[in-house]
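Note that this is a trimmed complex: some chains were dropped, and none of the rest were shifted.
A and B label the chains in the order they appear, each numbered from 1.
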Amino acid sequence: MAEVEPDEALFLIRQEVSDLHAELPKNDLVVWTAGNVSARVPGRDLLVIKPSGVRYEDLSPAAMVVCDLDGNLVEGDHAPSSDTAAHAYVYKHWPEINGVVHTHSTYATAWAARGEPIPCVLTMMGDEFGGEVPVGPFALIGDDSIGRGIVETLRDHRSKAVLMQNHGVFTVGASAKAAVKAAVLCEEVARTVHIARQLGEPIPIPQSDIDSLYERYQNVYGQRQG
Amino acid sequence: MAEVEPDEALFLIRQEVSDLHAELPKNDLVVWTAGNVSARVPGRDLLVIKPSGVRYEDLSPAAMVVCDLDGNLVEGDHAPSSDTAAHAYVYKHWPEINGVVHTHSTYATAWAARGEPIPCVLTMMGDEFGGEVPVGPFALIGDDSIGRGIVETLRDHRSKAVLMQNHGVFTVGASAKAAVKAAVLCEEVARTVHIARQLGEPIPIPQSDIDSLYERYQNVYGQRQG
């Protein structure tokens, strides 16, 4: 187990990951302890993640744990989240990704239970996901099958959110905050499209319009992008 | 870019618009940054609106931005909301309107995804909207098609709320507060009528009764009207 010198950069990542966990209950994405956020430590083969089984109101920067990219504990007083191996796999195999979020948010998980992708019938989906939110394989904790399922499914899609069959949602992003945003919007579009479909069929959006929505949003939206 | 002298009237509008944004998350109309409120600056060809991509808890009167009625930035440290052109079009082409609100509130957006107007089967709808909440066209950001769609659809209805197809809701009002109220009530009736229809058909309200409800409510309700 490698010795890690505490330093400012690592402290800031601990703080960011701790703070971002507050978004999960605030946005009704989790109950009890059933969700977690991680971030890559820039320039090191390390990630910071939630400790296992600790409730959101008891989290703090110091309570966060540091793991290597095989999911082994490097620093921390608690065991890492039982989902750490999946997060670690993503960082190890996808260099552009610096944040990962896992939730069992209700409506997204309902789509996952049926193994059905969320069709792109909202401009918000075109903006954020650039198409459907796809379904990944059924996989158990214990080997790399969850992490591999995430990476292999998202490789073929613009979406940074994947519905893992019978399980829940994983989102990835260029930053941990971007992954949290994707988790929030994934649940919102899962809910809205579900409700739309309860009383009929949503109107499809032509692919060329989805392309326009995605291009604009990824390039010009917000204060700091583009 | 015109120089605007800071003055008391403009400060009060900034404050009003900033305060009214708090109603959006409070009433569960938005997630993340996906909604905005604007107000016309009385006696000037200007509007005050939310900056783009800033979260609701970080808003303040000073963070609001001022634009002209073509949607160009006049004053502000941030880029204006990407929906500014639609707001500006409404103010430019509808002098009686002094407030505009845009949300993707869940149930209203679900009706919008099916392109289906909300039928007037609740006395609350008769009171506030005087009939159905209509559907406007599918339109992309980038030209005046969203603004034009709002104005042309609402011109033919008593409703001050319009469901933009596959997109979300725009509401307008004699004040920004009135537009926020319309956004809150639009989501409430969208939800209630959706739920009613899940288990059968709501009973229609005769047109003459809708007329009575609308006349009374617009003229005698509340403390300051009529």
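In the analysis below, a contact is a pair of C-beta atoms (placed from the backbone, for glycine too) under 8 Å apart; a residue touches a chain by one contact, two chains touch by 3 or more.
A quick note: this is a predicted structure, and the numbers were derived from the prediction, not measured.
**Student:** Of how many identical copies is the complete assembly built, when 2 are given in place?
**Tutor:** 4
The rule is simple: only the chains that are shown with their structure count from here on.
**Student:** Using just the Cα atoms, superpose chain A onto chain B and tell me the rotation angle to the nearest 5°.
**Tutor:** 90
**Student:** Between chain A and chain B, what is the separation of their C-alpha centroids in Å?
**Tutor:** Going by mean C-alpha positions, chain A sits 32 Å from chain B.
**Student:** Okay, in this complex, where on chain B does chain A touch?
**Tutor:** It comes out as residues 31-32, 34, 51-54, 78-79, 82, 104, 106-107, 109-111, 113-116, 138, 140-142, 165-168, 194, 197-198.
**Student:** For chain A, which residues are in contact with chain B within the complex?
**Tutor:** Listed in rising order, the residues are 27, 121-124, 181, 184-185, 188, 191-193, 195-196, 198-203, 205, 209, 212-213, 216, 220-225.
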